[in-house]
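Take a look at chain A:
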Amino acid sequence: MSLLQLQNVHAYYGAIEALKGISLTVNEGEIVTLIGSNGAGKSTTLKSICGQVKTQGAISFNGREIGSQPPHQTASEGIAHVPEGRRIFSRLTVKENLEMGAFSVKDKKLIKERTEQAFVYFPRLKERFGQLGGTMSGGEQQMLAIARALMMKPRILLLDEPSMGLAPIIVEQIFDIIQELNREGMTILLVEQNAYQALQIAHRGYVIQTGEIIMEGEANLLLSNDQVKEAYLA
Partner candidate 1 sequence: MNFMDKWKTKLQHLPTQASIYTLFVVVTALSVYFLDKSVVAFLLLLGSLLLLYFTSFKNSVKWAVGGILLFIVIPFATSGGLAHESYMEVATQCGIYIAMALGLNIVVGFAGLLDLGFVAFFAIGAYTYAIFATPQANNFISGQLFPLSGSSFWLFILIGGFVAALFGVLLGLPVLRVKGDYLAIVTLGFGEIIRIIFNNMEKPINITNGAMGLSSIQPPNLFGLKFTFPHQFYFIVVGILVIVIFTVRRLEHSKMGRSWKAIRENEIAAQSMGIPLIRTKLTAFAVGASFSGMMGVVFAAKQTFIDPTSFTLLESITILVMVILGGMGSVPGVILGAALVTILNLQVLTELTNWLNQLTMNGTISIPNALSPSKMQRFIFGAILVCIAIFRPNGLIVAKNRKVDAEQLKAERSHTPVPVGQSTGQSGGVAK
Partner candidate 2 sequence: GDSKESGGDATVIKIASQSPLSGGSSVQGEAIKLGGQMALDERKEEFKKLGFDLQFVPYDDQGDQKKGVANAEMIGADKAILAVLGHMNSGVSIPSSVVYEKYNIPMVSPANTATEVTDRKLKAVNRVVARDDFQGPAGAEYAVKTVAAKNIFVIQDKTSYGQGLAEAFKTAAEALGATIVGYEGITVGEKDFNGVLNQVLSKKPDFIFFGGLYNEGGLIVKQAREKGITVPIMGGDALDSSAMVDLAGDKLVDVLYSSVSTDMTKSNKDWADKYKETFDKSVENYSAYAYDSMNVILNGLSKAIEDNDGKLPAREKVRDAIRATTDFEGVATKVSFDDKGDNKYAKVFIYGFEGPTYPGTLISEIEQPK
Partner candidate 3 sequence: MLYLFCGFYIHKRGFNMISEILQTLPQVLVDGLTLGAVYAVVAIGYTMVYGILEFINFAHGEIFMTGAFVGTSTLLIFNTAGLLSGMPGWVAYILILVTAMLFTGLMGVGIERVAYRPLRKAPKLITLISAIGVSFLLQDIVRFIADLKTGSFLVTGISLYNENVKIKTSSIWDSFDDAFLKTNSIIVLAVAVLLMIGLDIFINRTKWGVAMRAVAQDRETASLMSINVNKVIALTFFIGSALGGGTGVLFAQQYGTIDPYIGFILGLKAFTAAVLGGIGNVRGAMFGGLFIGVLEMFSAANLGIITSGNFGGEYKDVVAFIILITILIFKPEGLFGRAVKEKV
């Protein structure tokens, strides 16, 4: 069943057309990855889904059109986005950052439960509970960003280059966590530069180039595709 569907989506930054008619589908329970070079429009695709950029075309989530609604509404319907560059609230504590992730959750008990769950995934966050987000190292910030997104228990998690700037060991951990989340039933749309690793854990993949989808298919097929190898796996 398709949970998220984009049909012929165009996105613009002023006069620049960053997406030129993108169509993609994410089914419930899948890990789908979107790969492509710099400036191809990967981040823009995620932003379009969240309503952060102006778009034309159809974006539907769970069968409902969400293309024109404001980001906070989209978020409260169950789409969590871990943005490029982590975007931690640097002057809020780890605790407050997590609280903000759970902004749409009214039930205090639920918030508590999910906080505990986050600590299970990322024990480091428990140690740094009262620390300001901005003073944490890159890897810790990335963990916090993911944990923050999980606080709302999203139907689908959009991850934008979670491995960027992280030590190999952390990258490894993060990919493990993504797979674990997926096993527990979460749908994931993963944007990555690190195409090799992304395709290894994904079910399906899309290749995007200058605002257009140029290829799609099963992840392992893409991994062995010569063109993909040449361009993205080097």
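Keep in mind that, in the parts below, contacts are C-beta pairs under 8 Å (C-beta built on N, C-alpha and C of every residue); 3 or more make two chains touch, one makes a residue touch a chain; residues count from 1.
The candidates were selected such that all candidates are chains of the complex that A comes from, given by their letters.
Just so it is clear, the structure is predicted and the values come from calculations on it, not from any experiment.
Chemist: Which candidate among 1, 2 or 3 is in contact with chain A in the complex shown?
Modeler: Candidate in contact with chain A: 3, the rest do not touch it.
Chemist: Taking the complex as given, what residues does chain A use to touch candidate 3?
Modeler: Residues of chain A touching candidate 3: 50, 52, 70-73, 75-76, 80-81, 83, 87, 89-92, 96, 99-101, 103-104, 134, 148-149, 152.
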